[in-house]
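Up next, subunit A:
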Amino acid sequence: MLNLIIIGFFASAFAPLIYKRTKKYFGWIAASFPLYMFISFILKYNEIASGKIIKEAISWIPSLGINFSFLLDGLSLTFVLIITLIGTAVFLYAGSYMKNYEHTGRFYLYIGVFMTSMIGLVLSDNMITLFVFWELTSISSYLLIGFNHHKESSRKSALQALLVTGGGGLALMAGLILLAQVSGSFEISALYDIHDKIVSSKLYPAVVILILLGAFTKSAQFPFHFWLPNAMEAPTPVSAYLHSATMVKAGIYLIARFNHAIGGTVIWQDTILIAGTITMFIAALLAFNQTDLKKLLAYSTLSVLGTLTMLLGIGSNLAIKAFFIFLVAHSLYKGTLFLVAGIFDHKTGTRNVSMLGGLKKLLPVTMTAALLASFSMMGIIPLVGFIGKETVYSSILEVENFRFLLLALAVISNAFVVMVTILVGIKPFFGKLLPTLKPPQEAPVKMLIGPILLAVFGLLTGLFPNVFIQKLLDRSTISILAEELGITVKLWHGFNYVLLLSFVTLLLGIGLYYFRKQILQILENLSLSNYLKPSFWYERILNGTLSFASLQTKILQNGYLRYYIIFIIITTLGLTGYTLFKISGIGSLDITTDLTIYELIIGIIIIASTFLVITSVSRLKAIVAIGVVGFCIGIIFILYSAPDLALTTFAIETLTVILFVLVLYRLPKYLQFSNPGSKIRDAIIAASVGIFMTMIVLLVTAGEMQSELKKYFAEASLAEGKGRNIVNVILVDFRAIDTLGEITVLAVAAIGVYALLKLRLKEGDK
Partner candidate 1 sequence: MKNQFLLNILLAIAWMLLTGELTVENFIEGLIIGYLILWISKSALGGTKYFKKIPKAIGFFFYFIKELIVANLKVAFDIVTPKDYMQPGIIAVPLDAETDMEITLLANLITLTPGSLSLDVSRDKKTLYVHSLYIEDADELRKIIKQGLERKLLEVLR
Partner candidate 2 sequence: MSFLEIAVNISIIMIGLSLILIFIRLAIGPTIEDRIVALDLLAANAIGFVAVYAIQNKTTTFLDVGIIVALLAFLGTVAFAYYLERRTRK
C-alpha cells in the first residue's frame, strides 16, 4: 500500500510536465491513474470480503512510535474504492472540463496529491500517519478551492476552508496524542483491545472532544458547516470529488474508524448524534433560498453529511448499516450531479437554476445520468438511494429517546433534499427551453463517461445490493462496531411504515418545490438568515481576532523606545523583586561602615556629578560631568587596589570625550522633551532599579565567597604565566580568549564607525 501511495505522489508530481506534452489526451492518461489504483484495490476485494485484514508497516520515526502502518479492511476498502472510482470519473471529466483553464497541469498535480493523500488517510493504521494525510488533504483542498486565485472570493473561501479544517486538524492532533498517551501506542488497531481502559481514563472526555472537533470541521458539521458552500468556488470537478464524495467524508470516516475503539459512551454517541442531526436539518433549510446549482448541491451534501453523522450517533446495528449504504449511495449520486452541474456550466454558461430549462433534447445523455442520480437522491426505487433512505428511516424508528423528533427532522430534511434534487437534476431538462449564454450542446465523451459510469453504478447497486455491497457492508460494520451485523441488504422490504415515510418525504419534497417561492417569503420574514448565514460567526471571529491583533500590536509594538525599556525593566523587577523580598537576610543587613574622608568625598562627587548630568540643560556640561564620574570611578579603582583598571578607565574616559567632541560638533541642541509627569514616573522606575541593585550588592557581599581561582592565580601567575601583574596574566594568558573576543569587538566597532560615516545609500538604492 505504501508503494501505491508513493507512486501516487510521484505521478502527481510529474503531472504538470506530462500535461505540457500531452494536453489533448491528458484526461485519459490522468484517469488511468485512479483507475489503476481502483483495479489494484478491487483485486483485494475477495481477500477482504472473506474477512481478512491486510496490514503493512514500515517504521518511520520509531522513537516516537510513528510508523507508516497501513490497514486494509472493509471500511477502508469501501472508502478507497469510492475514492478511486469517483476519482477515475472526475479525472477523465476534468480532462475536458479544465481545457480552457490556465495551469491545468497544476490542477492535476493538486488533485493527484489529494487523491493519494485521501487514500493514505483511509488506509493508515497509525494515528499520526493518518493525521499527516489528513492535513495533506486540507492543503490540497485549499489549493484547489483557490484554483481561480485571481478572484478574491476564491482566495477567501480557500482560506476559510483551510482555517476551519486546519484548526480542527490541530485539535485532532492533540486528541490523537492524548489518545496515544492513554493507550500507549499510536497504532489504531492496537486500540481495539483496550476500549475499556481508554473509556475509563480521565483524559477520555478530552480525547473525544478533540477528535470530534477534527472530524466535525473536516466534515462540515454544525457549527463548522459554513466553509463547505463557500468551497464551491473551486472548479466543479473539485466540488464533485473533494467537497462531496471524498474529503468531506474524511471526518465521518474518522468517527467510524474510531467508533470501535473509543465509542459507545454517552458523550461520544450523543455529541455525534446532536451535531449530525442539527447539521442535517439546518443545511436542508439553508439550501432553500439558493439558486446556484453548486450551492444547492453543497447544502444537500451538508445535509447528507449530517445524516451520516447522525447515524453514527445512533450507533445501532441498523444505523450503521444505513450509514454504510447511504454513504455509498450519496457518493455515487452526488458525484454524478456535480458533474452534471459542471456540464451545465460548461455548455450553457450558467449555473443558475432559474435560467435553465428544457434541455432534454439537447443534452440527452447528460439527462440520463442526471435523472438516474436524481432518482437515487430522491430515494426512488430501484436505485441505491432508495435503500439508503429506507434504512435511515428504519434505524431512526429504533431509537428510544426523541424518536419522533428525529424522525420529523429527518423527513423534513429529506424533503428539502428532494426539492433540491428536482431543481438541480430534473427541472433543467423539462419545461420551456430558456435562453443561455452559450448555445447548449451535448458534452463530449470524456465529460459524459464519468457521470454515466457513476449513475449506472448507482442503479446496479440498487438492483443488486448483495452483489455490490453486501460483503463490504459486513466487513465495514465489523470495523465500526466490532461485531458481525448479520443484516442483509435488500432492495424491497415490502409495504411498511418505512416505505410510507419515503413516500411522504417524496410528496413533501415535490410540494416544497412547487410552493418554494411562498415558503421563501415566510423564511425571509423570520430573518433567521443572519445568524444562520454560513460565515457570520467565522467572519466575526476572524475579524475580531484581527482587530485584537492590531490593537495589541499597536499597544506593544508602539514605536516608543522608552516604553520598550520600561516593559523590560518592569519585567525584570517583577521577576526578581518577588524573590528578593523572600530573602531572610534582607532585614539584618549590616550597613555599618568604616568610611575614610577621601572615600566619602569621592562618593559625594560621583553622586553630585551624576545629578549634574541628569539635570544638565547643556550637553557639554553633561559630558564634562560624565568625565568627572568616570574620573572618580578611576580613583575608586585606585583606592581599592586595581591600578590596571584605573589606567584603562582614564584612558577610555579620555577617548570617549574625544569621540563625543568629534561627534558633538554636529549633534542637535540638547532639547527637553519630557513632561514632568513622565519624569516622575521614570524617576520612580529608575530609583527602584537602583535600590534593587544596591540591595543585591549588599546581600551578596554579606556572604562569604570562597574562590579557588584567586588562590590559583596567585600561585600560577608567575610560575606558569611568567608575569607578576596577575590581572595582565589573566588577560593575555589565563583568559586570553576573552581578550580575543574583546579585540574582535573593537575591530568590528571601528569598521562599523567607518562604514556608518562613509557609506550612505540613498532611499532608492537597494
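The candidates came about this way: all candidates are chains of the complex that A comes from, given by their letters.
Everything below uses one rule, namely that contacts are C-beta pairs under 8 Å (C-beta built on N, C-alpha and C of every residue); 3 or more make two chains touch, one makes a residue touch a chain; residues count from 1.
It should be emphasised that the depicted structure is a prediction, and the values quoted were computed from it without experimental measurement.
For subunit A, the touching candidate in this complex, among 1 or 2, is 2. Note for the complex: subunit A touches candidate 2 at residues 597-598, 601-602, 604-605, 608-609, 612, 618, 620-621, 624-625, 627-628, 631, 634-635, 638-639, 643, 646-647, 650-651, 653-654, 657-658, 661-662, 664-665.
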